[in-house]
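Every protein chain but one is kept in place in this view of the complex.
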Amino acid sequence: MSARFRLDALAERFALELRGDPAQEITGVATLACAEPHQLGFLANPSYRKQLTESRAGAVVLGAGDAEGYEGNALISRNPYADFARVAALFEQRSPARPGIHPTASVDVEARVDPGAEIGPQVSIGARSRIAAGVRIGPGCVIGEDCEIGEGCELVARVTLVARVRLGVRVLVHPGVVLGADGFGLAFDDGHWLKVPQLGGVRIGDDCEIGANTCIDRGALDDTVLEEDVRLDNLIQVGHNVHIGAHTAIAGCTAIAGSTRIGRYCLIAGGVGIAGHLNIGDRVRINAMALVSRSLEGPGEYASGTPIQTARAWRRSAARFRQLDQLARAISKQNKDLPDD
Amino acid sequence: MSARFRLDALAERFALELRGDPAQEITGVATLACAEPHQLGFLANPSYRKQLTESRAGAVVLGAGDAEGYEGNALISRNPYADFARVAALFEQRSPARPGIHPTASVDVEARVDPGAEIGPQVSIGARSRIAAGVRIGPGCVIGEDCEIGEGCELVARVTLVARVRLGVRVLVHPGVVLGADGFGLAFDDGHWLKVPQLGGVRIGDDCEIGANTCIDRGALDDTVLEEDVRLDNLIQVGHNVHIGAHTAIAGCTAIAGSTRIGRYCLIAGGVGIAGHLNIGDRVRINAMALVSRSLEGPGEYASGTPIQTARAWRRSAARFRQLDQLARAISKQNKDLPDD
Partner (left out) sequence: MSARFRLDALAERFALELRGDPAQEITGVATLACAEPHQLGFLANPSYRKQLTESRAGAVVLGAGDAEGYEGNALISRNPYADFARVAALFEQRSPARPGIHPTASVDVEARVDPGAEIGPQVSIGARSRIAAGVRIGPGCVIGEDCEIGEGCELVARVTLVARVRLGVRVLVHPGVVLGADGFGLAFDDGHWLKVPQLGGVRIGDDCEIGANTCIDRGALDDTVLEEDVRLDNLIQVGHNVHIGAHTAIAGCTAIAGSTRIGRYCLIAGGVGIAGHLNIGDRVRINAMALVSRSLEGPGEYASGTPIQTARAWRRSAARFRQLDQLARAISKQNKDLPDD
């Protein structure tokens, strides 16, 4: 990290209030616990507040409230995490783009690759696919037929776009992702399964990010859709014909079954399961590992499951869970106010 | 989609009763909501029945009951979803097979590839593996040593067969799948883990389909087995020495631990966890995100978990779950009919 900035330069660049030494040099970013005297730390999560006084950071990005009584150099922010992210981006090392097609790549004669795109080693691009300027396609990616990749997209490595997948601009796709595999469409017929052809595609809006090994199936007839600025973590399953609204973020290992619609600005935690053909409203929050088996109105926060216990205590609770109806009937016999079923 | 059929031709081809205009031209398939006047729709799920009257579809595949009172063109079916799937297959676009080995592929001298097989770009095939006629191996697939791939199989792209994996005929494997990785076999010994060699293979029956990024481990000693017509969705984990019976279908993100046997014609929903060394009978249905910690008799339908609630209501239920045994004891003190433990 050879970048280096004066604290007053950072304050001016990001319109932050500076307290302390304007000439303090910042050569990198770090957590409060690990920061060296020339690094910038941040405080956004109150559970790390006690680290503030002991931190060796050369300066800290933090809110006005947390800054009270702090004697070190500070950049005061109304959104410390976001402003820290902006500063951190100055220190990100990215190898420069190398436009052109690597000699080990295999590009169909009917594909159209902009000369400003970078096509890495071992990449394969199928017929009629179009790659815009400023796109980076990393090693081992497979782009099938009839795909479109908009300006500034990055496919980090070993990403697969099976067919008829369209990415907007500035979409970031992490390794192992599979976009446009067949949806899980089966008709039971005469004692065996009949595959239902999956004829739709996948459309991903601008500024989406898709985590490693996540899968988004192509639609059966219409497309599977992510609107703009949707953020998916790793190992997520998105079934065919799902529609996810703009600015929704979903954590790892969550699964969404086919034809469900999810609203805008939702926050869905990890390990959640959402059944098919449901409607989830705008600004719905779903807690970790919840099972969503009915439509949910937004805004609202939802949960299911049971709290973690010692296994010994849990075994007793779990045994009683099986008796719950019987217990409830016994109570209601003695108490006329309670529901009887 | 340049295919085009008269409605009477479709009725005859699939032995369906036609009501309406025999000369109606069909140029594609669509959902009721999106169908254009020359497209064929279908009605199989009653929750979409209200879309029937408003649909612009040129014709609809539906059951005799749903057809009563419907005035549009109709193909009457006893299994509308299956018959729709058959019609839809007529409109599926598939690029023609290109038999031969792509120049960027790497094929071991001891491998045997039928001249009628298509081996795509960046594919690697190991020693003693055999690829039958009509097989398509898409870009970036890795076939290790001692594998067999039967006639008509398709490995879409970036599929890995580690070693000693045998596929029957017409098996369809989606991108990112890993077949035959080592099972998770560990012996604890003297303060550290000792790896237990995984010496078995994987056998996949005819007509199976395996979804994107799903993993099926090789057996420790015997093989891991899928019988014919098993259908696996995406991101499923199948542990070593699992045996899955014919015609069983499993939805995404389900995990099956080692040595468990699953019967025939089971329907296992998404996000289910099944412990190791269990027996699941024929025609067992398991609901989404259930945890199966004991063997289950078939036929039958099983579930676990708690229903989705608002987070506020859930916190109260969850707190009480921890007190359940105490509550139950209080009730049983007052009620001699109830179990005391």
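Of note:
Note that the chains take the letters A and B in the order they are written out, and that residue 1 is the start of every chain.
The rule is simple: contacts are C-beta pairs under 8 Å (C-beta built on N, C-alpha and C of every residue); 3 or more make two chains touch, one makes a residue touch a chain.
Not measured: the values here are computed from a predicted model.
Touch with the chain that is not drawn comes from one residue among A:L16, A:A30, A:A74 or A:V135, which is A:A30. Of the candidate positions B:F14, B:Y48, B:Y70 or B:Y302, contact with the unshown chain belongs to B:Y302. The omitted chain makes contact with chain B at the following residues, 104, 106, 122, 124, 127, 140, 142, 144-145, 158, 160, 162, 176, 178, 181-182, 184-189, 191-197, 199, 213, 215, 217, 221-222, 235, 237, 239, 253, 255, 257, 271, 273, 275, 277, 285, 287, 289-294, 296, 300-307, 309, 313, 316-317, 319-321, 323-324, 326-327, 330-331, 333-334.
Interface with the hidden chain, as seen from chain A, comprises residues 29-31, 34, 45, 47, 79, 81-82, 84-86, 88-89, 91-93, 95, 102, 104, 120-122, 138-140, 156-158, 172, 174-176, 207, 209, 211-213, 229, 231, 233-235, 247, 249, 251-253, 270-271, 288-289, 305-312, 314-315, 318-319, 321-322, 324-325, 327-328, 331-332, 334-335, 337-339, 341.
Going forward, only the chains that are shown with their structure count from here on.
Centre-to-centre, using mean CA coordinates, chain A is 25 Å away from chain B.
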